[in-house]
Structure formats: C-alpha cells, structure tokens
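Here it is: the structure, laid out below.
One protein chain omitted, others in place.
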Amino acid sequence: MNSDLTVEIGSLHLKNPLMTASGTCGYGDELEDYFPISRLGAIVSKSLTLKPKKGNEPPRITEVSCGMLNSIGLANIGVQRFISDKLPVLKRLGAEVIVNIAAKRADDYVSLAEIVAGLPEVKGLELNLSCPNVKEGGLEFGSDIAALGRITDLVRRVYPEVLIVKLTPNVARIGEFAKAAEGAGANGVTVANTYVGMAVDIYRRTPKIRSITGGFSGPAIKPLTMAKVFEVHNAVKIPVIASGGVFGWQDAVEYLIAGATAVELGTVLFRIPDASTGILDGIQSYMVREGLESLRELIGSLKANLDRMPHK
Amino acid sequence: MNSDLTVEIGSLHLKNPLMTASGTCGYGDELEDYFPISRLGAIVSKSLTLKPKKGNEPPRITEVSCGMLNSIGLANIGVQRFISDKLPVLKRLGAEVIVNIAAKRADDYVSLAEIVAGLPEVKGLELNLSCPNVKEGGLEFGSDIAALGRITDLVRRVYPEVLIVKLTPNVARIGEFAKAAEGAGANGVTVANTYVGMAVDIYRRTPKIRSITGGFSGPAIKPLTMAKVFEVHNAVKIPVIASGGVFGWQDAVEYLIAGATAVELGTVLFRIPDASTGILDGIQSYMVREGLESLRELIGSLKANLDRMPHK
Amino acid sequence: MELSQVLGTRSLGGNLFITRFRSPNIAFAVLPGQFVMVSFEGVLDPLLPRAFSVCDVSGEDVFLFYAAIGKGTRMMSELRAGDMVTMNGPLGRGFPDVSAGKMVWIVVGGSGMAVVPLLARRLNRRDAKFEIFSGARTESHLVHFDGISTRDATDDGSKGYHGTVVDLIKESFQKDKPDKLFACGPTRMLEAVQSEFGGTVPTYLSVEAPMACGMGFCQGCPIRIAGGEGYYLACKDGPVFRSDEIDFGMGGDSE
Partner (left out) sequence: MELSQVLGTRSLGGNLFITRFRSPNIAFAVLPGQFVMVSFEGVLDPLLPRAFSVCDVSGEDVFLFYAAIGKGTRMMSELRAGDMVTMNGPLGRGFPDVSAGKMVWIVVGGSGMAVVPLLARRLNRRDAKFEIFSGARTESHLVHFDGISTRDATDDGSKGYHGTVVDLIKESFQKDKPDKLFACGPTRMLEAVQSEFGGTVPTYLSVEAPMACGMGFCQGCPIRIAGGEGYYLACKDGPVFRSDEIDFGMGGDSE
C-alpha cells in the first residue's frame, strides 16, 4: 500500500510535495534528459524578468564547506521568450509549471503577473522578493515588510491563480514577513532564498565571486532554514514551501515535520539531477514504515513544547 | 625571518591574533593539557553570570552538515568562583585573560563589569549580547540597537579596560549594531555569536535539542560570518574579532583579509584542542611566502570594488 | 592525543566491527571504562569526533569495538590499513579498582560489551574475580569475545535466560551477591540496574551521552546530579558514575 503524497497549496493540487527551486534546473525542460519531469509536484521556472538579462560578470560561483555561493544575477531569457520557447515544451512534457518572477520596480512585478495571468499552462506564480545578487533583485523589497506587503497586494489584484511569495532569510524575524504576505493575499510562502555569504581567495586577496558577496545554498544552510520554516509555520496559516539544502529524503521529511507542505530541490540538482526520484521513494518507504497514510499526518507534526524556546 | 603577528585591540597588545571563543574550552585552563596556553593571543572565558547557572536540560548538542547546534544555556560556575578558582590558575599559566559576561538585565551587566574591573589579571571584557539559547541570554538586547548601545554605554562607564561587544549575527544589518557599540565606547566588536538553527529527529518527530532551536557553529557558518565581518569592517573603525567556523589557518587568513584584527577559535577546539599551534604556523608560513612582514599589511587588505556589491 | 594508524578491521557480523589502531600512548595509559574521541583526517563532515570505549589493548595497539550506525561509525568501518585518524584520549573516569579476591558482576547490554575485554584483563591481573551478564534482544544481538565467557539473557529466550539481563541478575542475587556491580549498556538498562541494585551493592554505571568534545570543554553532555540541582559532565566526571551519584531524569534551569 502506498501512502498519499498529494498536497495542496491554495487551489493548486500537487501529486507530491517535491518542486524544483528557481534557477537550479535551467527552465526545467533540461531535466527531462534525466527523468520524466511530469513526476514532479511542480517545476518552478528560473526567475523571469520583463526583458532578458545576461547576468553578472564571472566568477559567479564558488564552493564552500557543504555549500556554494552564487551570484548569477538573474541571467534569463525574459518572460516573453520563456512563454514562446519553453512553456510549450514543458506543457508537452506534462509538467506542472509555476513561474517565478523578479523585477526592480513594483510596477514591473505587476506587468509580469499580468502577462502570466492569462496562460493556462501556468499553475501559479512565485514572487522572488529575495534575490541577494542583483541591485534590483527584490531583496530591498523583501527586507522591508511594508514594501513586501504592497507588492504582494498589487500582484494579487491582477493574478487570480495561486500566488506564492518567496522570502529572504536575511532578516531578523522572517515570521513577520510571512504574515505580511499572508495578509496581502498570498496562498503560500517559500522559505527561503539564499543567505548572504562570502569567500576570499587568500592568494589573490580578492573575493572568490565578483560581486563580493553571493547567495549561500546547500546542506550547510539547512539548519538555518529549518528554524525559519518552523518559525513561519507557527506564524501563518497558509502553506509553507521549504527551500534550503535538501539532498536526501531525510531532509525533505525533516522539513515536512517542521511544518512545510512542499519542498523545493535546488543545489542538489547540480549533482543529482534526478534526486526527486530517490527522495520520493525514500518518503514513500518512510511513510509506510511509520504507518502514515497521508502526508497530512506528517506535515507540521513536530512534537515540541514552544515554551522551551528561548526566543519565540 | 618571522613576520610580526602582534595585533592591538584598543590598549590591549596581543602576541598573535588567535583567541579562544567563549564557551568552547571550558574556562581555558583545561587547554593546558594539550599545549601551553600562554602561546595564545588571549583566552576568552566561558560566559559568566552573577550567580552560577546549571544550564539547559539535555539534549544540548547535535551535529549537522559541517557544523553543530548547541543549547548549553550558559551553564557556568558564576563570576565569583571563576575569580577564586580559575583566574589564579590562568594567571600562573601565563594566559592573557578576557572575561566574557552575560546577564538578563542591564544592571547585572554593570555589576559583573564592576566585579571584574578591579582585577589586574583580567585584560578585557567581552559582552555577550548575543546568546541565542537562554531567555535571558542577551539576544533580546543584542537584536535591539538602542538596548545594545545603552548597555555598552553603562558598562563603559564602570569598566576602564578594553571593552569588546560580541554581536549576534541574527539581525538584518549587523553593521548598524557594530556602529552602536562603537558609538557607546566599545574598543572592539566580536563578529559573531552562533546562528539560530534547528534539526529534527525524523523517527521521534522531536527537535534534536531540547530547546527546539540552538546555536549553529562550525565551518558551515563561515561564509555567513565572513560576509558579516566584511560588513562590520566597512562600518566601524574599531577592531573586528572574527568568530565563526575557523578550522584551518586558511580560514583565519580569510578573516584577516576580510578585515578582522583577531580571530577566535571555537568549535574546532572540540576536535583539535591545540588547533592554534597549527594555525599560527600556517599563518606564519603564509606571511613569509607572500612577503608580508606584519599582520597590519594583511588585515583588511581585500581588493574589492564595493560598487560591485548588490546591497551595501 | 595522537595520530593513530589503522592496522585493520574485522567484521563481527551484522553492523559490528573491531578496528585495531597503532596508538602507543593511549594503549599505555588507558584504564578500563575510559574512552577515546576519534576524528577523521581532512574530513569536515562528520565534523565532531566520535566517542568509543577502549575495548582492549595489545602492546602499542588499541582496539575499538563498535556498531556502524551512522556517518562516523560507517566511515570508521571503511578505513583501511595505513589510514590515519586522530585519537584523543584516554578520556574520562573509568571503572574503580577492585581488590584481589573480590567478586565483580559486570552487566552489559548489546554493544556495551565493548568495555569487557580490557576490564576482564585488568581484573585478572588484579586477581579479582568477575562474572559477565550479557543481555540482548535476541541471540543474534548478543556479542561475544573469544575467551570471555558470559551468562546470557535474551528478551525472546533464543539464547540463555529468557528475559532481561536485569531479571537474570535479580534471580542470581537470590543465591549469591557480588562485592561490586559494573554496568554498561543502554540507558533503560542502566536505569533498571540503578533502581534494582543500586541500593544493595556498590554499583557503577557507564553512561552514554551525546558528546561534542569529550574533554569538558563544551558542557554538551550533562548528567543530572542525584537529588541535587546541577549536572555532572558525562565526559569528564564520568562516563562511569557510582550509581547513587546520578539521576537519569532531566532538570535544567528552565524547570
């Protein structure tokens, strides 16, 4: 007997809780070389901007202990070419598509949402209000609660489908930001984007990536994002999507227990493009072994006495 | 020819930039079993409180990828017993002692500082305004700029020697906190304490440490603290002491280049109690190889164009 | 603290292994019940050293007996002759001395058997007498070492006494009593030993707690002081405690 792995984010029904994380599998179609992408809960596109962006100057990436730093700078083909070139392919491959958008002005978020709103192939929108690597990447909005609420609200007015806000972890109290997104009508929050990190080449005495700091991802950040997923889960009622350092099925299960409804796979795809296959099998066996019939029994099932927390 | 490794923090002259991090080598004297502690730049005591504290209930620690979480809860023998039992031993062993203090009220920080102020064996005070693991651990002060400034100021009035403020990294803009410490008369800032992290036991579905979240330390956090050391170095003129994930000499050199004047060894001591020996040798050889005569040439020598940073 | 060379590993079936290390300083100094912290050269994940009781020594060599259950112990079981590890120890307070002619009963559960070979060797040298009571879930979970005979108990009766090792000792107590009782095994077993026999004979328990350092540096391994307020540190004050020194309950500042 298999356990029920379906989950819901607003009106969006996912066949399982695994999604790709924006920017970590090209536009998603490239993954099909490794496994049928129709098996994923959803594919989240690279962050799309109104105009194509060539991205930051190299070096853009470097490795650190159990993680990596990146400063891609939202290099992307722009929303129009995504719609004309990529969306039909993704549709043909049977993928559930969520479009991630980024912009430097509130107006542009609205324009992007309007463009995407009419497309039946797109099942939801993820607002990247949290890219640490471009001046216009939304981090300024993402670390200002009022601005985050306002943009979410503006997009909500023009976008009727499932709306997800991707939060930055580089704030003191992420729960407040999640509440602002919820208050403005978001159907879910992604916790979280990358952390601001830095590495130095000690022989050249230069930063290892050209923008000095970069976005820190991978297993190293998992304990941080775990704490934030738990914080947000306790702060809002809308579903939380965890994103940070998932490599094995155990990591996904940890996030689900801590309160995530779905889990995004990011950096892991660079090494194991078909990681979702093993992770789904792992979750399935775990559920059976633990006697759980539905993911609903697992999600947020952490037995924890909040009074024991030093700071809530 | 050896290079000059001495550094200054306010009026405090250190024979080299290596210090122990508070809470990671007992009271310091235990280290002497592994190497002569007089060789360290300085020993920083476990956080001392006015009264002895037994600390948090177990489990207090767990391992994560390239790091660990702890929730010790400031277990310590109290400032009086430290002075009567430990200080004489440390003095006899020739250690330079910096006392780290923690409290739940501003008044208690002042009382602690007054107690320590008269002691000739104590060369400086590190204010722990950043412990994430106890309700009264100072994190509330540490994440409130005004409170941090006020406590620093009050302590400054009663403590004439070198005063260092240890900052929490769990804030959005640590540079502002460093400025507040500097403005209130601190001679240096330690960047930074541990990050709020969490891990879940997927079979029991409980947090792996009893206080749910704990302080995250080790190599995994190094890129985060590196970015914060660089930020603080650019924000203030007083020396920065780096604390986060140093394991090898290369890590120490990275921090020095990014702007640290001294470097604390923490989690590494649990595995390599005499790590300072190898790190000092490594720094020394590096300096000679790179043709650097004094650490002053290395500290803050990062060649970086700040305009390339997406967010300053 | 010494860099120790792996000389070889023997699989004992299941996930059990014995690895032999060239570790002259530790082999020379170790007392029964003491432990070492092992870390892997150049590896940051696992980051922290792992605790192991010294199972036995021979000349300059140290034997560790362990169950490969996680990242660190699995890595240890895959080391090959010539590989190096860092071994910090001997650490902690071992079992107390026993005078010639006295009788010790040693109660072990599962891989708690690790402490027995060195202990037996030293008790023999002291001309003390001992008897080993070994408990496990089933016969296949029982651990034996060559030349060391045990009185076995299994939960399912597949070998020896049918019941827990504590029940077996309770029965034996009706005929006989040792001068001292030593116990090493799961916390549940230690608790039962403490409550059943702690008040009757001088009883010593070897406890296990998660440890980051093993040296008293981190305060990560608290064991509640009996009746009192604070904690001992399992690594420094233990891992062997007199049964009446400790409580297995909780009790911290936040209580």
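By letter and in written order, the chains are A, B and C; residue numbering begins at 1 in each of them.
In this section, a contact is a pair of C-beta atoms (placed from the backbone, for glycine too) under 8 Å apart; a residue touches a chain by one contact, two chains touch by 3 or more.
All of these numbers come straight from a predicted model, not from anything done at the bench.
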item: Candidates A:Asn70, A:Asn193, A:Thr261 or A:Ser276 - the one touching the absent chain; value: A:Asn70
item: Options A:Gly41, A:Gly124, A:Gly175 or A:Pro219, residue touching the unrepresented chain; value: A:Pro219
item: Contact with the hidden chain (one of C:Met1, C:Leu16, C:Val30 or C:Leu44); value: C:Leu44
item: Residue touching the undisplayed chain, where the options are A:Phe82, A:Phe177, A:Phe247 or A:Tyr286; value: A:Phe247
item: Subunit A residues touching the omitted chain (full complex); value: 23-26, 30, 33-34, 52-63, 65-68, 70, 72-73, 75, 134, 210-211, 218-219, 247, 267, 269-274
item: Contact footprint on subunit C, counting only the chain that is left out; value: 43-45, 80
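Rule of thumb we're sticking to: only the chains that are shown with their structure count from here on.
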item: Central chain (distance from its CA mean to the mean of all protein CA atoms); value: B
item: Longest centre-to-centre distance from subunit C, chain (CA-based); value: A
item: Chains linked by the largest number of contacting C-beta pairs; value: A-B
item: Subunit B and subunit C: spacing of chain centres that average the CA atoms, whole Å; value: 36
item: Residue list for subunit C, restricted to those that touch at least two other chains; value: 44-45, 254
item: For subunit A, residues contacting two or more additional chains; value: 65-66, 308
